[in-house]
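As you look at this complex, bear in mind that one protein chain is not there, while each of the others sits in place.
Each chain carries a letter (A, B and C) given by its place in the written order, and its residues are counted from 1.
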Amino acid sequence: MSKTNLTRRGVLKSGAVAGAGVALPTIFTAQSAAAYTNEPTGGSVTLGFNVPQTGPYADEGADELRAYELAVEHLNGGGDGGMMNTFSSKALKGNGILGKKVEYVTGDTQTKSDAARASAKSMIEKDGAVMITGGSSSGVAIAVQGLCQEAGVIFMAGLTHSNDTTGKDKKANGFRHFFNGYMSGAALAPVLKGLYGDDRKAYHLTADYTWGWTQQESIAAATEALGWETVNNVLTPLAATDFSSYIAPVLNSGADVLVLNHYGGNMVNSLTNAVQFGLREKIVNNKDFEIVVPLFSRLMARGAGANIKNIVGSTNWHWSLQDEGSQAFVRSFGTKYGFPPSQAAHTCYVQTLLYADACERAGTFNPCGVAEALEGFEFDGMGNGKTLYRAEDHQCFKDVLVVKGKENPTSEFDLLEVVEVTPASQVTYSPDHPMFAGGQLGSCNPGA
Amino acid sequence: MGILEVKDVGKNFGGLKALSDVNLSVAENTCHAIIGPNGAGKSTLLNCLVGKLIPDTGSVMFDGQSVLGRSPHEINQMGISRVFQTPEIFADLSVMENMMIPLFAKRDGAYRLHAVEKVSNERTLIEEAERMLDDVNMLDKRGMHAAAMSRGDKRRLEMAMCLVQDPKLLLLDEPTAGMARADTNNTIDLLIEIKEKRDITIAIIEHDMHVVFSLADRITVLAQGTPLVEDLPENIKGHPKVKEAYLGEAH
Amino acid sequence: MDVLITQILNGLDKGSAYALIALGLTLIFGTLGVVNFAHGALFMIGAFCSVFLQRLLNLSFETIDATKTDFLGNPLKVKTPYVESWFGPEMGGAIIDWSVPLAILFAIPVMIAIGFIMERGLIKHFYKRPHADQILVTFGLAIVLQEIIKAFYGANPIQTPAPEALSGVATLAEGIVYPVWRIVYFCFSVAVIGGVFAFLQFTTFGMVVRAGMADRETVGLLGIDIDKRFTFMFGLAAAVAGLAGVMYGPINAPNYHMGMDFLVLSFVVVVVGGMGSLPGAVLAGFLLGILESFASMTQVIELIPGINQIIIYLVAIIILLVRPRGLMGRKGVME
Partner (left out) sequence: MFGLDKKDTSLLWVVIALTMLAPFILNPFPTGSGMAQFNAGYPDLMQRFVIFGIFAIGFNILFGLTGYLSFGHAAFLGVGSYSAVWMFKLLSMNILPAIILSVAISGIFALVIGFVSLRRTGIYFSILTLAFAQMSFALAYSVLTPITNGETGLQVTLDDPRVLGVSATADGSIPVTNLFGLEMRAAYDLVVGPWTFTFSVGYYVCAIVMLLAFYLAIRIFRSPFGLMLRAIKSNQQRLNYTGLNPKPYTLAAFVISGMYAGLAGGLMAAMDPLAGAERMQWTASGEVVLMTILGGVGTLIGPVLGAGMIKYFENIFSKINDNVLHSWFSFLPDGIEDFIVLVIHPFVGKGWHLTLGLIFMLVVTFLPGGLVEGGQRIARALRKKKEDEPKSPSTEPAE
């Protein structure tokens, strides 16, 4: 242990590093004596929170970080305990994880797979993190998941919606709580049918990268099953800022629904442009023209302002949910920070608790033990009803929310209203579904 | 038949006739001066000789080969070196490095990827460069940054860089412009020495008549893009046409 | 056909932004010889001028509405902008509604001031330095400006809606509808471009600057204090970029890195137009905007997949190889 002249309080607060000092960073060490990567041997355990702190998703990253800090506080017995009180598993006692105080380190993914991996590596190699979590895009999630598999630590994905994360790129050490493109499609389709009928012509604008494609594929399949026709699918460059040249052809295409498979800044701009071109006032084929944004995020919706009113989409979670777990989380988050949490914050908070709980139940931090405890784990009280962490692909199956932009928001946070809670059974698919085929989970890697 | 044969060369810039019907023959191992008032087309003619400009009409033959359509580096490899009106040297390099580059060009041709040999191992070339520097009294400045030198030194360096290539034809574009009297005399002495010691042909453009008459074996007077007269220096002096051409010029 | 016309309109609209930014870049490059990587940041700051004004006008006092509750179940605090309480809800509402056009008045002095400060405080020390140094210092400045904006306004886009009266679509002809604000933006940028050209053409000040662009040393020899004028040119270029940004807000919600998105493109525009040529920059801006719009049509993408991703760069490469000086560059200038 280090001998420095820090005060007692200093030592406690710098515990993250102090913890790492005891748990020597033996990662990737061929001659390691430890049973697994970064086995915590002192009084604390270090988690790595890898979120976008710069770049376009920095606000989501900041919200994720708030959720992580809250989760750590709760795990260590601080605050009001949040969801720990409503969680169906009672293994967590508020004394850290397995009696070890929870410390954390943070890093910046920059929403680039390279930078995200570098940041995650430094947490594993330098700070001795035993679990990595966070991120706000699928490319980063898949890249970091791959790294964690190689390094022998657990990866608890943050916000990642691509089918591939638990599809062709699934990994034994990686777990996703967030929902995916297929689930969005499955949840949205019946609602869309109810709202807009089964005779619709859809025009898709799709962000030209992996996430966009998988989501477009999912939504098109789900809506076509209802009887909708997909008129066109146009791929838009990720770097596009002005979507006018993609929106204009929609006007004369004969389509009566526009599906925007965009996220983040792309979504804000394409939606704004679509509204600018008067699509919402248009009447085509004697029907009101409609716009659908399959993946909604409240933080992003704020950027789109009044344009999101009445626009339907799906989301993983929303703070207005009335179940016990959600309310508990919103209360502790809102009390601490003064505003309600986003879906990204929710998923990150839950992932941290789920990880801690799995360690407690497994009695070890060994990734293989933790993975075993998470696989097939069923729980409740975390906001989305009864949830299953499926063993075959490490995907959570839970209720999915279909939401729409609120007509008369009462506050700057009150932008979405829940239209329907689609039950988990309706969004469940078989592990060998063609949209998820191609990859192998592999076997868990403890790293040593 | 001279080493340099210019026949019926004409060059237009837009509507402006810069050169027309220029005929010039420079005999081997002589010094040929081209004089004329400003705007007479002296520099245009020079640029046509070194490949910077391509004449619209006529031919330029050097040593029995046409230079037209060749790029400057090819023409240099044929044996023509040029000294500019304002010294063109490698200002960011040292004097010695400035000297090494023409020597490499002479030995290795227009291009060779000698990326791992060492400049400092080229003993013969270094000695050659040092001899040349000694000839121009610059050996003591060999390590100096070229940009830091005086204008006169830069000129001498440029001259040395051209001479070290041992060219068949040396083109001098006002080599003493802006020089102090003493420096000008030094340059004249140097050029005379070179002329005597080496087999070299020199073509010189000059305003300073003192320089011209000290060096030239033959003189061509250019006016408005055409040769006025070509003759021996003693005949040019006091030639009525020349006086006429220079009339109004403050020289 | 209708689609083609709409795409041309789209192209002109995109081109407006490119042209305005490239115009400023060319002014700075042409007069001062400075490669300004912070020019995109000036565009961004312009856009945030309207965000700032919108926030300022929306400064509110809170009253508690006991009948409603907020997300934590406490009584809801209702915010009323001061402007509305001073001028009445109607007038106040209208002022807030028109915050983007109002921001023009606000942005002009702010941007000129920023331009002056930048030039006097930093850029002036870099006139004689290599382009690489200019790139490094202005890039550093761009990062700093971005981060400052991010610290205040966050990373997410912020809506700055157009006034109610200028939103919606206009029917230009049978079957051709186009958003009103985009038409306003195009007209606005034409007016600004026209203004800059008229200024350079018809004022003595402009004449000196144009002479300075052509041959700086000679103008200096005439004993004209070109430095002062160049400082003003920097302010003017900043103001043009800022105005482009202010009015761009309603088209796409401003965010802190929007400047970087435009930076590379506008450099390409400047070079395609011909370094140091103002008409070239404008022409290239509109041309590339239109080509980009055409390239994103389904029919074209089906023909050449991915063309919409690379069209601008492809055109730039072809033009530079075929016409080394760019579209309207003069021989010997900035070659």
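Keep this in mind: a residue touches a chain if its C-beta (ideal position, glycine included) is under 8 Å from a C-beta of that chain, and two chains touch if they have at least 3 such contacts.
Only a predicted model underlies this, so the values are computations on that prediction, with no experimental measurement involved.
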| item | value |
| --- | --- |
| Which displayed chains the unshown chain touches | A, B, C |
| From B:122, B:183, B:217 or B:230, residue that would touch the chain that is not displayed | B:122 |
| Given C:122, C:190, C:211 or C:327, the one touching the chain that is not displayed | C:122 |
| Residue of B:102, B:152, B:175 or B:227 touching the missing chain in the full complex | B:102 |
| Residues of chain C (touch criterion as defined above) contacting the omitted chain | 35, 122, 125, 129, 131-133, 135-137, 139-144, 146-148, 151, 260, 264, 267-268, 271, 275, 305-306, 309-310, 313-314, 316-317, 320-321, 324, 334-335 |
| Absent chain, residues of chain B that touch it | 50, 71-73, 76-77, 81-82, 88-94, 97, 100-102, 104-106, 108-120, 122, 143-145, 161, 165 |
| Residues belonging to chain A that touch the chain removed from view | 1-4, 6-7, 9-10, 13-14, 16-18, 20-22, 24-32, 53-54, 58, 61-62, 104-108, 112-115, 117-119, 121-122, 125-126, 137-139, 142-143, 146-147, 149-150, 164, 169, 208-211, 235, 237-239, 439-440, 442-443, 445 |
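Throughout what follows, only the chains that are shown with their structure count from here on.
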| item | value |
| --- | --- |
| Graph class of chain-chain contacts, one of line, ring, star, complete, other | other |
| Chain whose average C-alpha position is farthest from chain A's own | B |
| Separation of mean Cα positions, chain C and chain A [Å, integer] | 35 |
| Euclidean distance of C-alpha centroids - chain B vs chain C, Å | 52 |
| List of chain C residues in touch with chain A within their complex | 2-3, 6-7, 10-11, 13-14, 17, 68, 70-72, 76, 150, 154-159, 161, 167-169, 175, 177-179, 181-182, 251-253, 255, 257-258, 261-262, 292-294, 296-298, 301, 308-309 |
| Chain C-facing residues of chain A, complex | 55-59, 208, 232, 234-237, 239, 241-242, 244-246, 248-249, 251-252, 265, 268-269, 272-273, 276-278, 281, 299-300, 302-307, 319-320, 330-331, 334-335, 339-340, 410-411, 413-414 |
